[in-house]
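Submitted below is the structure of interest, expressed as structure tokens.
For this view, one protein chain was removed and the others were kept in their places.
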Amino acid sequence: MSRPGPGALCTLGEAGGPLLAARDVSLERGGRQLFTRLSFEVHGGHLVQIEGANGAGKTSLLRILAGLSRHGFEGRVQRGAALLYLGHASGVKGLLSPRENLAWHVAGEGSYSAAQIEAALAAVGLYGYEDVPSNTLSAGQHRRVNLARLHLSRSPLWLLDEPFTAIDRRGVGELEELLVAHAERGGAVVFTSHQPLRVNYDVRALCLLRGLLP
Amino acid sequence: MSRPGPGALCTLGEAGGPLLAARDVSLERGGRQLFTRLSFEVHGGHLVQIEGANGAGKTSLLRILAGLSRHGFEGRVQRGAALLYLGHASGVKGLLSPRENLAWHVAGEGSYSAAQIEAALAAVGLYGYEDVPSNTLSAGQHRRVNLARLHLSRSPLWLLDEPFTAIDRRGVGELEELLVAHAERGGAVVFTSHQPLRVNYDVRALCLLRGLLP
Amino acid sequence: MWEALSQKLYFHSIDALLAMDGHGTFVWSAYLITVVVVAAILIAPRRRQRRFLRRLAGEIKRARGDRANVREDI
Amino acid sequence: MTRPGALAFSARVLRRQLVLAVRRPVEIGNPLLFFAMVVALFPLGLGPAPAQLSLFAPGILWIIALLSNLLTSDAVFRGDFEDGALEQLLLAPQPLFLSVLAYICAHWLVTGLLLALVSPVFAVMLHMAPAGIAALVLSLLLGTAVLSLVGGIGAALTVGLRRGGMLISLLILPLYMPVLIFGSAAVQAALSGLAAGPYLAILGAMLCLGMALAPLAIAAALRISVDA
Amino acid sequence: MTRPGALAFSARVLRRQLVLAVRRPVEIGNPLLFFAMVVALFPLGLGPAPAQLSLFAPGILWIIALLSNLLTSDAVFRGDFEDGALEQLLLAPQPLFLSVLAYICAHWLVTGLLLALVSPVFAVMLHMAPAGIAALVLSLLLGTAVLSLVGGIGAALTVGLRRGGMLISLLILPLYMPVLIFGSAAVQAALSGLAAGPYLAILGAMLCLGMALAPLAIAAALRISVDA
Partner (left out) sequence: MWSFFHKLGSPPWLYAISGSILRWLLPATLLALAVGLAWGLLFTGPEARQGNSYRIIYIHVPAAVVALAGYYVMAIAGAVNLIWKMKMADVAMKSAAPIGAALTFIALVTGAIWGKPTWGTWWVWDARITSMLILLFLYLGVLALYEAFDNKAAAGKACAVLSLVGMVNIPIIYKSVDWWYSLHQPASIKFIGQSTIDSSMLHPLLLMIAAFYALFTCCLLLNMRAELLQREARTNWVKKLAVAADSRG
């Protein structure tokens, strides 16, 4: 997979500081303590996989880290850089074409040329599907429209919730490479997944233990 | 995983006939020929994995087999037995508890005792979550409410669209065993998945080749 | 004192009080509805509190009982 | 063990729909509050004079009942379509038109029936003469059931469309009109001292016709919507 | 390369919303058709005497405009909430209240503006005197913008609720009432030969207040809804 986007990441925080820092984050939901006093830092070059059984609190943690959940948890989260969050819901409009969707998704981050957009779509295998309405795409293709953002993003910090869902085997491999490439360029990725990554890179695991009762 | 449901499968077709037969099924969508003159039979004991890249037409094929798509394709599909279809959307109501959801899901198939329902939920790891509103469940737990149907189903033929999505590693293992057990009891399963099954059973592959352009 | 008060009473019989010169139904039904609603908003929170405390006490007891049972089992 | 029969299954559907409604009491209260609020809109828009209001009261009440039915019809199948429950219903071995009737019945119970029962209060607020109230309640009871049936057809046709929202109003408003005409005519007749009976009889006939045909139409429409 | 400024971003949001609306022309036509059909309902429900109708035409037209705004408000943020686009908007570096204003603006352009422009046709259908038409159009132009702003608040508050359905009407109808009063009063004034100016000025003042405050409330409500 070639990266269509230009190289430099834009950093907001002080150079050298962590891209993301969680201090003593605890969360209780529905009467169950999901995690207690979680503290960690994410620096450039880190690839962090949040692991845990169904219901362990991976999605909840990611939403707290992204700043989407702002109440109901304890502790503090510091974000040192612009971030990109991709959740379960994709924000892909059925009425718009993949091209329009992607153009709109990256509109907040910077201005991209039509060629860059097209290249990003081709990079996720949507060549030939750029201009069909997105609601005729298959589950995996739908998801790929979203993942195309990663090819254009200049945010150093990526927070991805189950990015491999519905993606076929080859796509998974390409996505893994993309994550590694991002980390190697000084970015950081925090993602959840039930499958281990098959890459040559030091993937840090963050294990959430509770979850489904045995 | 213990099976809470009772043993016998109810068959509708003539004994010995195929549970499902497709003859010359072709489908074209959005100007692309997805598959042409597909013919196959599924008999009791078969475990059929539909494979193919994103956009190859797996979901479309499954919906044709289930009888949900009845127009727009060519060829014939014969169903010789009661079937159970689980698609991407789960039919789990956020306002109802898992217990109520499951009870309702199996209501069309037969009458089950409260203990059976409870056992099925426990079998998919939802013990302790029986009575919370389903919209507070995590993605995987939500999916598991649906999979609990498999433990109670008496339909010989299961059609499952990406049943392993969002399920954690241990859950995938248990589900695989469940599918095998069903096939061993004389049932048949047709499912889609991007991961190969890790079981000791002769899984037949049905490969849909087209899909994402290279 | 009672006499002074009773001299100031406007109605001199229960019947007169109830009838209120023909407006009795209106006045009394208005007052009745008010009393019912006021009583309801006064009582409801106390009932809610009492029920909640009873339930919580039950839960605590059960939790203790469970632990006691476990000890016996061992 | 045998499969549950069609009627038992429909009863289950009905129960489930009612449970879902009761879980969110807001849902039940809402059509009533909507009714109350739109009743309040009319004096604000038309002026508060009692004589004028009472003249229009039957029409206004019927139009509001119709709108409030229209607004809730949209949701009858939408939730089930979105979460896949509708596919399961289609695949169930029981006949679809019976289960569909249960959906409509639940919808009527939580909108039309309640609306008809509280309508006298609003009639008084619009200064309608007491003579028309019985006819109002009866005509609403019958009429809203027809509206629910017709609304169900529209809902089934549009359920597959994203943001079908207002399309449904377009489809079913023309079908609502006869109900509106006979419903408000019944009240007007009672108010002017004539017999409301014939109009009510016509509404009843419409209801019978609707009960017989609408479930079939709804079932067919649902199959099409799910297929698309 | 720098980030797009807040205004440029809002303009993009506006453009996208308009493109989405144009992709489904049904969506645009629907409020108008709803308007037309309810206008047709009134003679059916109230009896077709032209004198009475023309007397009440301003009120009736305004009430329908209000209802049709109410019906479409619900959907302003719902689609974006369901497919996750709202989360992305919240995370965008640009200030939320400006982008939110673009949503409201798009909503007004495809409902209020169009409605105001076609309203003379319906006024004629209800036999309204020509003297009131200018006031009707102007008051609808200003008033529906206020309605869209207020409706946006309701939509933002209820967007996270499954089956929020009619709740939104309960929340915002009370807030719609002042607009209805001044809107129909403006037309009445024009019809009876008085100056509509003061009423229009009040509507304008409401619009200014709404423009200043509503986006803040909507932004806060959206953050809450996404968090829940």
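Chains here go by letter, A, B, C, D and E, matching the order in which they are written, and residues are numbered from 1 within each.
To be clear about the criterion, a contact is a pair of C-beta atoms (placed from the backbone, for glycine too) under 8 Å apart; a residue touches a chain by one contact, two chains touch by 3 or more.
Not measured: the values here are computed from a predicted model.
Listed residues D:M37, D:L142, D:L180 or D:L222: the one in touch with the omitted chain is D:M37. Think of the hidden chain as still there; on chain D it touches residues 24-26, 29-30, 33, 36-37, 40, 43-44, 47-50, 53, 124-125, 127. One chain of the complex is left out; on chain E, the residues touching it are 153, 157-158, 160-161, 164, 167, 170-171, 173-175, 177-178, 181-182, 185, 188, 206, 209, 213, 217, 220-221, 224-225, 227-228. Seen from chain B, the chain kept out of the figure touches residues 133, 135-136.
Note that in this section only the chains that are shown with their structure count from here on.
Considering the contact criterion stated above, no chain is in touch with chain B and with chain C alike. In whole angstrom, the spacing between the mean C-alpha positions of chain B and chain E is 46. One finds 39 Å separating the Cα centroids of chain C and chain D. Separation between the centroids of chain A and chain C, computed from CA atoms only, is 57 Å. For chain E, residues touching at least two other chains, in rising order: 24, 79, 162-163.
Residues of chain B found to touch two or more other chains are 88, 94-95. Note for the complex: chain D touches chain E at residues 24, 26-27, 30-31, 33-34, 37-38, 40-42, 44-47, 52, 55-56, 58-60, 62-63, 66-68, 71-72, 75, 79, 162-163, 165-167, 169-170, 173-174, 177, 180-181, 184, 188. On chain B, the positions that touch chain D within their shared complex are 6, 66-72, 82-83, 85, 87-96, 100, 104-105, 107-111, 154. Chain B meets chain A in the complex at residues 29-30, 52-59, 88, 125-129, 132, 136-141, 143-144, 162, 165-172, 194-195, 211-213.
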